[in-house]
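A short write-up of the structure that comes next.
The other protein chains are all here in position, but one chain of the complex has been omitted.
Here the chain labels run A, B, C and D in written order, and each chain numbers its own residues starting at 1.
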């Protein structure tokens, strides 16, 4: 009574589908364009992809695109450098020093959940209406996730590596530089990824108050003028900006964290 | 030539310091209050802790506090339920179905980095200035992190558990319910934590347009009126709200994920 | 000497534009840098935060809160709502108009769009409520943050009523998007705007303030001559050119909505005291504010 | 139940892992499979249990499963594969829940296997509260609960320390005479293989081929270090070179192509 074996495995694995992604993306755009062209959706409520592309092209040709992008990028970079380096330093201190951790963590935990845009009016009072208040908002928004990511990155350095270094009489400062910092790098880069997206949100929010140029200001103006094409063109710009930053962080991870696994 | 052993370990461990946290927090407040009372910082730029406490007390006594809190909470909860359940469903589909993942992930990755406040003008156009546009903004902001957290939670379910269930002939639907969902719960709760903080940011942003009540509207009004005490009282409220949500998620994790480690 | 002024791109700022382009500032040895903002609030904040030394704009509750903490002093007058001057229009959405809101007296109990809590629009609806005897707390006040948001709310019928500047209101009426049912100047005249600076300026650079106010008064006089006395058509045309350039608006629109400005740049200290009292009663301004501490009458005298 | 493996081969994409494996496992027999790391032992076991479809060849069964058998081919996993959120009893019950059993019958089976494996006192414990050895006992109890026809064990003891391994081998040997289930036992450990198996199937390096099948002629109770020494030496000489070569092989980059092993 010989019987073949019944197969009961399979499924529950994700098969990569090479082209589906592009096809789906194009299909969405095609249907949207079709509906717009057929007049089923009013262009005020939802402009057509072609309209948005046109708005983007106009913006690019008139040079406005670079002007807005440059203004936003300058703010993000400045805020990121300021807030990021402060976050890194404080995060390291939180990760390494018991007293700093005990004193600092409750304060940071209390301040972290405050949406930074709520503080914008205060920042305007402190730093004026110009660039400093915008940069400060972004810097503050970046500071907290960077500090938290850095200290938990330090926590995630395997203790056995530190013990190993101590067992070879490696001086404490060299342990920080050669073991803890590289070991915390995965955490730090994860923090960079989060901070970058927070920076993007905050630049939009900050530019909504009193900025002439910048993608956020452009979107706000477009919204005020009910120019939905321009509004969505600005939103596309933000999306591209976000994706680019994401790719950059991934590339950095590939380069710097190739040793993982 | 007997010699005792040289000790070379120690350090690099975080010692819990029971009281430092409270002391540090109180010290910061005391110094701040001292500087304010001594007149070193102008109350326009930075009101004193006592002033902020007074503003909070006034707000509580006049009943305004509950009114604003209730309005904000209602919006957050509605947005959270809508966006969260949609995110959960889509995240599960992304996690389980190859075709959905291949088609959906690029679209989600393109839309995720867009700061949702940039879409607020569009939502006002679509849903009006009332509650729906505010709830929609929060729901959209919550949707993406929930979908992404859910699908990566599904990815993190150990494959060996799924193989185990298959090897006992457990039906696919039961595998989803009894293995994949509980296994993805840590990821899902991490998503809830992130989404909650995003919801908090967005409720502030959304209430900045056309809301009579709500903590965000309160802060905005205080900012408009340049009443920095009130502004910081509102910010304190947000901080408390954020910390409370954080505690709630932690409590849920303790209850639901007690099996971890 | 270099100095700076925060200002809005509106016709009500006409005197400073004229003073600049007609060389009155230069004549006083001042090189004035204009800092333009989009709303009244930042204009005042800019003076507090040190971004600008002088400011000229509308008076809001936020302004009084800053001034009440000793950060700002009013040193001269600017625009006023005055009968016959079509500066701010009472507007009604088409839907509300159809439902019977036909005059400012019908505004009671209706939703009202404004920019911000404590804004000049907020004050004007308050004045109207006082005059017409309706209870403002029964109105839904929608703070929409920007004039374009107010326009779309009114257009879409999400707000029943609003007060809008004539430059916005008249084109809306012409397009049939909403109805103008009256003018604030006719119903409730008041001291709308002022020139101000920080107390520190008055203490440390009094001479500069004096020179600035002198030039400003010449600008006001030029404005008065060009638009209120209307003696000299050439001067009127030239002034209109200057305003059109600074405000980036059509000359016709500007001419139709010019505000009244007291010819000697005086202001009403009594009206300012009334405004402070109103905001205090509404709970929008701190109780500790004393109106007399806000105004300085050494440079320009009060009307009353 | 007899298990007949006929010319089974397997490849993962371009990687040939198994080639022409033929083997018959008699009713009640324990066959140990040894071979160097990466030679396809786990793959073979997956094919035997119907979780993987072989690229070539087939598996046949001969004879009826024992009375009360719910799951003819039942695994015991190297990493235990316990649901961490279920108690010991819950984990055992998991294998029974999807069969038509009365609640009483289910409880009886759970209680019985927990008693057999010495877990009766731990019925309510969570996996995290157990030592490695106890966890694997749960894995064994779960496998016994379904009264399997063929047990498939993939290095069941390799995650345990040497002393616990020793204890579990002794328990296996004590348990065996009671059930006499047919079993395929994959291991790296020659001692384990020699103490438990009737025959040892030695695989070559990848692609795995059957190099030799060695019968262990000493009756199980009489197997001790001295008696098995020469057989052990013979096996070790057989696999030594290949083990060394496998050890010196560079590990391939794990490409996360979206498929989760």
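As a convention for this text, a contact is a pair of C-beta atoms (placed from the backbone, for glycine too) under 8 Å apart; a residue touches a chain by one contact, two chains touch by 3 or more.
Keep in mind that this is a model prediction, so the values were computed, not measured.
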Quiz item: What are the shown chains that the left-out chain touches?
Solution: A, B, D
Self-check item: Candidate in contact with the missing chain, chosen from D:134, D:153, D:201 or D:214
Solution: D:134
Self-check item: Hidden-chain contact residue, picked from the options A:166, A:195 or A:228
Solution: A:166
Quiz item: Going by the touch rule given at the top, which residues of chain D touch the chain that is not shown?
Solution: 36-37, 118, 125, 128-131, 133-134, 158, 161-164, 166-167, 187-192, 224-226, 228-229, 232, 236, 239-240, 243-244, 246-251
Quiz item: Touching the missing chain, which residues of chain B?
Solution: 1-10, 13-16, 261
Quiz item: What chain A residues would touch the chain not displayed?
Solution: 101, 155, 158-161, 163-171, 174, 178-179, 182, 258-261
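Just so we're on the same page, only the chains that are shown with their structure count from here on.
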Quiz item: Which chains lie in contact with each of chain A and chain B?
Solution: C, D
Quiz item: Counting contact pairs per chain pair, which pair wins?
Solution: A-B
Exercise. Provide the C-alpha centroid distance between chain C and chain D, rounded to the nearest whole angstrom.
Key: 85
Self-check item: Centre distance in Å when chain A and chain C are each reduced to the mean of their C-alpha atoms
Solution: 41
Self-check item: chain A and chain D: spacing of chain centres that average the CA atoms, whole Å
Solution: 47
Exercise. Would you pick out the residues of chain A that each touch at least 2 other chains?
Key: 8-9, 13-16, 125-126, 223-224, 226
Practice problem: Provide the list of chain C residues touching at least two other chains, using ranges where the numbers run on. | Solution: 45, 48, 149, 152
Quiz item: In graph terms, nodes being chains and edges touches, is this line, ring, star, complete or other?
Solution: other
Practice problem: Please give all chain pairs that are in touch with each other. | Solution: A-B, A-C, A-D, B-C, B-D
